[in-house]
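For this depiction, one protein chain was excluded, whereas all remaining protein chains were kept in their positions.
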Amino acid sequence: MTNNLLSAETVAAHNTRESCWIIVHGNVYDVTDFLDDHPGGSNIILKYAGKDATEEYDPIHPPNAIMDNLPKEKHLGKVEPGTIVKMAKELTQEEIDREERVKNRPPLSEILNLHDFEAIAKEIMPPKAWAYYSSAADDEITNRENHLAYQRIWFRPRVLRDVTHVDWSTKILGHKTSMPIYITATALGKLGHPEGEVLLTRAAAKHGIIQMIPTLASCSFDDIVNAAQPGQVQFMQLYVNKDRDITKRLVQHAEKRGIKGLFITVDAPQLGRREKDMRMKFEGDADVQVGTAVDRSQGAARAISSFIDPVPIILKGIQCWEDALMALEAKCDGIVLSNHGGRQLDMSRSGIEVLEEVVTKFKERGLWPCPKFEIYIDGGVRRATDVLKAVAMGATAVGIGRPFLYAYSAYGQDGINQALQILKESFDEMEMNMRLLGARTIEEVVPEMVDTRSLCSHSSPPANELYQSNYDKLRRAAIKSKL
Amino acid sequence: MTNNLLSAETVAAHNTRESCWIIVHGNVYDVTDFLDDHPGGSNIILKYAGKDATEEYDPIHPPNAIMDNLPKEKHLGKVEPGTIVKMAKELTQEEIDREERVKNRPPLSEILNLHDFEAIAKEIMPPKAWAYYSSAADDEITNRENHLAYQRIWFRPRVLRDVTHVDWSTKILGHKTSMPIYITATALGKLGHPEGEVLLTRAAAKHGIIQMIPTLASCSFDDIVNAAQPGQVQFMQLYVNKDRDITKRLVQHAEKRGIKGLFITVDAPQLGRREKDMRMKFEGDADVQVGTAVDRSQGAARAISSFIDPVPIILKGIQCWEDALMALEAKCDGIVLSNHGGRQLDMSRSGIEVLEEVVTKFKERGLWPCPKFEIYIDGGVRRATDVLKAVAMGATAVGIGRPFLYAYSAYGQDGINQALQILKESFDEMEMNMRLLGARTIEEVVPEMVDTRSLCSHSSPPANELYQSNYDKLRRAAIKSKL
Amino acid sequence: MTNNLLSAETVAAHNTRESCWIIVHGNVYDVTDFLDDHPGGSNIILKYAGKDATEEYDPIHPPNAIMDNLPKEKHLGKVEPGTIVKMAKELTQEEIDREERVKNRPPLSEILNLHDFEAIAKEIMPPKAWAYYSSAADDEITNRENHLAYQRIWFRPRVLRDVTHVDWSTKILGHKTSMPIYITATALGKLGHPEGEVLLTRAAAKHGIIQMIPTLASCSFDDIVNAAQPGQVQFMQLYVNKDRDITKRLVQHAEKRGIKGLFITVDAPQLGRREKDMRMKFEGDADVQVGTAVDRSQGAARAISSFIDPVPIILKGIQCWEDALMALEAKCDGIVLSNHGGRQLDMSRSGIEVLEEVVTKFKERGLWPCPKFEIYIDGGVRRATDVLKAVAMGATAVGIGRPFLYAYSAYGQDGINQALQILKESFDEMEMNMRLLGARTIEEVVPEMVDTRSLCSHSSPPANELYQSNYDKLRRAAIKSKL
Partner (left out) sequence: MTNNLLSAETVAAHNTRESCWIIVHGNVYDVTDFLDDHPGGSNIILKYAGKDATEEYDPIHPPNAIMDNLPKEKHLGKVEPGTIVKMAKELTQEEIDREERVKNRPPLSEILNLHDFEAIAKEIMPPKAWAYYSSAADDEITNRENHLAYQRIWFRPRVLRDVTHVDWSTKILGHKTSMPIYITATALGKLGHPEGEVLLTRAAAKHGIIQMIPTLASCSFDDIVNAAQPGQVQFMQLYVNKDRDITKRLVQHAEKRGIKGLFITVDAPQLGRREKDMRMKFEGDADVQVGTAVDRSQGAARAISSFIDPVPIILKGIQCWEDALMALEAKCDGIVLSNHGGRQLDMSRSGIEVLEEVVTKFKERGLWPCPKFEIYIDGGVRRATDVLKAVAMGATAVGIGRPFLYAYSAYGQDGINQALQILKESFDEMEMNMRLLGARTIEEVVPEMVDTRSLCSHSSPPANELYQSNYDKLRRAAIKSKL
């Protein structure tokens, strides 16, 4: 980046397809040659030709996307401070209505559970942001199955135990956590709130749980690490890049910054098709673009372990016992049974269903319990009871993603704090439910406390909404209307 | 309580946070120091500062709550009779509409079943009272499962038996009952009707069934016992208090008053979260508060048996066969398979499902049938056929709670009388259904008369309404509207 | 009956509770003393005091009810012809609308299946008649299960068979029938059409199937027999009367009139409660009364066989294999697996489910196939495919009731003829489906042609509409409306 200073007026002259400059974070870029390569199309860039595109750019790109993708010589310099004129933004009626709804949010004290955050977020988030967060693959069957699977598991609570004192803290990879929950990685945190992922960092500190830093965060990795309290444990999600050197640099940097676990995402050799999100784009001109050069050869876990040493490696996205066994044999430190929130292969099974399969098969082979190998699951968790089911069935902890995004999208920092509070503290779900279940500690939440016999029964799968909306119901013979 | 006489005018002067007196049942209390300790908050008390709070106080507190919780010196004396001025109460439109609906209730002769009472109660009860009675834990899955589980049990009726005479009377703990049903304990009976639990006492006498007196009754224990007919059998529900002496006093008093069975509630080491009820409170300022210092160590059954002797002890709230077996081995006289009407741990199984598990496991161990150990269930019963299913599967009797509350909330004493009538008498459900089933006596209602093979199948659990209302259905491509 | 002739004017003077005469079919009866014994209450009679009650009386009483129940001396004589003045009948708006709908019925050619008849009947029948025909016991779970059970049975059709000629005729008790269907007994046929059961008799003749004459017919037994063609086979349904002599007379008369089979109803020791029907009565003042002195001792089959000889005896209403076996051992000629159209014990299983149980158990005991013992089922049949499933599973034939009532209620004689036509003839369901199934004759419809593995799975029972309509769905936190 040169130190040239350019006036906004100068930049403004380059507002055509033939010469197109834009301003992002005070820097001026010549994107003329890049227009046709932009994954989101050229139109959205041309809309900002000669102008400041920061506000549009920010939530939908990784922080350094433009700097990394544009040749150095196209970085023209900095814009003279004070010369930028904000684009007048005319609000549509829909936006005015939405802002009205923002004003009329119920007070946080009326939010009773994680469902409530989602209900509010759905009403007040910009439609594209909502679509990006909530969308899932194909017919979104797996997305809903993730939640519904929990409803096929029933409790077998014990009584007459001394549950005066209940302790739901536990350890993840040896690190203390106030409850068997961690914040899992989700992309583009600024779509829901301008501060993005650091909101989660702060809430995690406040409530003593661990955050997994996403590869596709809106905030930079360092910003998120910097937002942590001294001693706060953070994990890092990793998409293995085709360019092994990039991966190597990322990992070594993470290690240096004190990351305590690497969660290598293995279920996304290609990003899934999310039609709710795709459908949204036809109604406007902006675009959500999160390209990343994923290494589809996926032999990466072994490679990574060669250039880091003490950081535990966990494979995220295992979906059958055979792969779980391979991970164990490859001396990984753990796995996340996950289908990527239903965003990748639709009709994949829920993590909780796979958990039962894995534990059963491991037990048959005398490999379970296995203190050196932790199993996590994510997807569909909404209640402390969901977490307790997973723990009873053998999970060390459960990752929660979307509900936390909805919490801060609806109420900012207070929202995400409150979401964790609801899960944890006095008058909270976790304490109550352990007491009702008859377990004083997480260790006492045992397999006998759940009845999972119907878990694998899929005779009533989630409805295929598209298929059903197309089905033309039979009509019966009808009395003729007279008109 | 001193015998001071205070004029209402004197009391009225203490209407501030600095000096706050209230009148309850003609007694004057100085609650200034208690304001911040009130579980329902200070606002609701301050609303009645210097005034008579009896009407607001009555339905939502156990009778002696204020006397037991306030130091003796704050009991200032009695208010001079005739000096109290009733607060003018302005009715909201909603209340006016509700009173209109009360007037337009269908005559009792049109009430055909227990569902009908609920339908009417829902329309005419004050919303908060309805919310308190009808609410259940979390997503209310267990609450609905309690009923739905019965629909997975089907009859195998026998024919060509002489069913001219059908006798559905039986015995509970050796006491005659006109049918295998008892009135189970439910809290705050005055929310639905100013007379509260004594309505149930009288109906029980009239129809020859047994009432279990609730710990959290709106009427006092003695009032309920006093309302009984000579020889009328009553049981008592017991939350074991942390303070063993209190429990001891309660139990010894109960024994003296002739209570014939102690039902120790073991499934409520902490009161459950009921969101329907919580949600209601945000819309007003009153509060339902039923605090009780529960002994969470729960080792109480044994302790109790040390200071009572002849009174049978039953554990209420057993939810798996392991605990049932422990109760048997501990020489309890019986158990209630119950999940507290779905108000405690959501996703607990229904009592009827647990019943099958318990009987099966007991049979495997040669412990069944077991004349010295009776099993009851409660939750979800609406029809005589539900009762017959439970009896066929091994239950001695079935507890019914909410439906009776709805019956008197809708129609007072006549309502609850009619509810029992519907269940029992000529043209009634019980007689008809035993005849159709081919059973002349309760003993003849045997396991072979039910097909329970689908009972444990949970592939279509009750809908999670909150989750479903948040789910944003996929839309298909659509013809553009022209506007 | 005396031969007195009384003028209508004379009768009209007896129009009070103190002296109440009515005219039925031209005969004058003094019903003053009977008023309080009338099962339908005195009000409805008093409405016709001194008048001609024939029109009201006819559809809801067995033809001789008044003659049989009133002492001879109360039969006062005949009314002078021509003196009766018809009661002016003012039509309500609802009745006017209904007559309009009758006029606008679609032509019969648009009726494609049995569902269509029901759709039209529902629109044009008087509400009370519809309620009586369509109602079933309690929550009507069994009523719907009867139909839904068929949807859990799937076909395994065979191909490449020569199905040029398909013959779906078969024999019932040795009598030829054009298809494996018979018209089962249903009560009060005149509620749907003034001609009543004889419409079925004529259609049965036309299409070569067998009619079972109901005990509670609106037409008299002899009228129905007289309506038959020479050689037309009829069966008779029998509720065994407490008074064995009455039963004996009935049976011997039936034998004399050539009845070819006695179907003794064993599932109705008491008439079931049908709330849809009961609910209807509160909205008017008329009443449907079909009392009959049923012998609840039910030891009658053996008794009957003592005074008839050649007529085969079938027990109608068997619902488990144990009773089926008893019927076989008692040398009955067959059984009908039936739950009385869901009108008796709700939550009974469907006939088709019981069929599988019976055949399986009989096979285990080497008792099946059993040429001397035929099994029929009824309930829920709407399509020829339903019939084929039953036949494949071992049924000799299937009884159909309500759909035929709906057919003639909607379109009279043409309607019921067309219903049978739809089931049978060219372009009809039966031929087509046998061809598609790969069966040329009824004998070729074998167990291997159906997949019944899900038949006994009851994890998704019919909805309990009353329970569901009472359930107060959880609401989520909501944006405040401004108002």
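For clarity, chains are labelled A, B and C in written order, and residue numbers in each chain start from 1.
Definition applied: a residue touches a chain if its C-beta (ideal position, glycine included) is under 8 Å from a C-beta of that chain, and two chains touch if they have at least 3 such contacts.
Being a predicted model, the structure only gives us computed values, none of them experimental.
Enquirer: For the chain not shown, which residue from C:25, C:38 or C:115 touches it across the whole complex?
Expert: C:115
Enquirer: Tell me which of A:104, A:169 or A:457 is the one touching the absent chain.
Expert: Only one of A:104, A:169 or A:457 touches the chain omitted from view, namely A:457.
Enquirer: Please identify which residue in C:6, C:45 or C:153 touches the non-displayed chain.
Expert: The one listed residue touching the chain not shown is C:153.
Enquirer: Using the touch definition up top, pick the residue from A:148, A:224, A:238 or A:315 that touches the left-out chain.
Expert: A:315
Enquirer: Take the complete complex as the reference. Which residues in chain B touch the chain that isn't displayed?
Expert: Considering the whole complex, chain B reaches the absent chain at 100-101, 104-106, 110-112, 115-116, 119-120, 123-124, 457, 459-460, 476-482.
Enquirer: List the residues of chain C that touch the chain left out of this view.
Expert: 106, 109-110, 112-113, 115-116, 118-119, 122, 130, 134, 139-140, 144, 147-148, 150-164, 275-276, 279, 382-383, 385, 389, 427, 429, 431-433, 435-437, 448, 451, 453-454, 457-460, 465-466, 469-470
Enquirer: Can you list, in ascending order, the chain A residues touching the missing chain?
Expert: Here the touching residues of chain A are 138-139, 141, 266-267, 269-270, 272-273, 275, 278-279, 282, 296-299, 301, 315, 317-320, 322-323, 326, 344-349, 456-462, 464, 466-467, 469-477.
In this text, only the chains that are shown with their structure count from here on.
Enquirer: In terms of residue numbering, is the interface formed by chain B and chain C classified as same (over half shared) or different (under half shared)?
Expert: Under half shared, hence different.
Enquirer: In steps of 5 degrees, what rotation angle do you get fitting chain A onto chain B on the CA atoms?
Expert: It is a rotation of 90 degrees, to the nearest 5.
Enquirer: Report the chain closest to the protein's overall CA mean, measuring from each chain's own CA mean.
Expert: Answer by centroid distance: B.
Enquirer: What's the farthest chain from chain C if centres are computed as the mean of the Cα atoms?
Expert: Chain centre farthest from chain C's centre: A.
Enquirer: Round to the nearest whole Å and give the separation of the Cα centres of chain A and chain C.
Expert: About 61 Å, centre to centre.
Enquirer: Roughly how many whole angstrom separate the Cα centroids of chain B and chain C?
Expert: Going by mean C-alpha positions, chain B sits 43 Å from chain C.
Enquirer: Using the touch rule from the top of the page, what residues of chain A touch 2 or more other chains?
Expert: 106, 110, 112, 115-116, 119, 457, 459-460, in rising order.
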